[in-house]
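Working notes, structure below.
Of the protein chains in this complex, one is absent; all others appear in place.
Then we have subunit A:
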Amino acid sequence: MSATTADPRIDGGGRPLQRLLRAAGRAGLAAWMPYLYVAVLGGAIWALQPALIDGPGAVDVRFSAVVPLALVAFGQTLVMFTRGIDLAVGGVISTATALLATRGADGATLWLLIAAVVALGGVAGLINGVAVAVTRLQPFIVTLATWSIFGGVALLILPQEGGASPPALSEALLGSVLGVPKAVWVVALLLALWGWLRHTRLITDLRAIGSDEQRARLIGVPIARRTIQAYVLSGLFAALAGVWIAAQTGSGSPTAGDPFILSSVAAVVLGGTSIFGGTGSAAASIVGAIAFLLIPDLIAALQLESFWSTFFQGALLIAAVTVSSIAAQLKRRRGAA
């Protein structure tokens, strides 16, 4: 008997439709969950208080809140592909808003200021990345420290909430283009960015590192370089989120970024990315961010006290983690069989 007819088959093949169905089945329930969360939450809000979804300016308000979380979650996803975590995003965002709220700028200097702020985020990411990849420290500890350091820098620049970000900044980022809120454009742009990025060598390498670092080393993945790149990108995205927040609120806060640490991890997990690396999608994280931010609206629609928001955000997170854990176990069982 020749090897061609024996067992070394890789799969059965089949027609494109079958293959598509198989791909959908393989991605599993977990991949569809973030969309389901958004549909269910959005539907519930729409049923209770339609104005929260289709009222004047409602879309703009919703998406303006989504933008910074989507940005941070995008970067966080890349880091989590490698089994890492970036807590420093909190400090980076705070420092970014503090800087923007204390440096009056206009025209060309404004763009210079924004460039400097974003570069600072990149530097923060570089520090994290080098510490994790080269000195091989725990990502959690490293970024906990840099969060604290950048939080301190933010306090140094802006001791309390306040200041005023350049009006030109708000003008540039708020409002609509072609009748569509700029916030929606930004989210669309991020989704498009992921569509382009997901087939790059970078993403393949990050997944490989998170999936099995030992083997990734054996096949020649440049582990240190890729890990540093992931953290740098996360820092850059966090700084961009800080720019958006400064524009949106018109002021700065030395603690503006702190809520984004946990909510970005929550958005990534809601999107179905495993905290054990290897799998996931930044687009799903953005959808996860939308789902996460629909909870406060649902609470408003239900006319409950606002503290219920965090309660239900936590409950949604537990539910999402449970679903992905069960899905992973089923997958492992299937994989082992």
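By definition in this document, a contact is a pair of C-beta atoms (placed from the backbone, for glycine too) under 8 Å apart; a residue touches a chain by one contact, two chains touch by 3 or more; residues count from 1.
The criterion applied here is as follows: contacts and distances are computed from a predicted model.
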Check your understanding: Which name from "Aspartyl/glutamyl-tRNA(Asn/Gln) amidotransferase subunit C", "ATP synthase gamma chain", "Sugar ABC transporter ATP-binding protein" or "Xylulose kinase" does UniProt give the chain that's left off?
Key -> "Sugar ABC transporter ATP-binding protein"
Practice item. Among A:102, A:148, A:170 or A:204, single out the residue that touches the unshown chain. Key: A:204
Point to revise | Contact residue for the chain not shown (choose from A:56, A:107 or A:220) | key: A:220
**Study point:** Residues of subunit A in contact with the chain not shown
**Key:** 1-4, 6-14, 19, 22-23, 26, 196, 199-202, 204, 207-208, 210-212, 215-221, 277-279, 331, 334-337
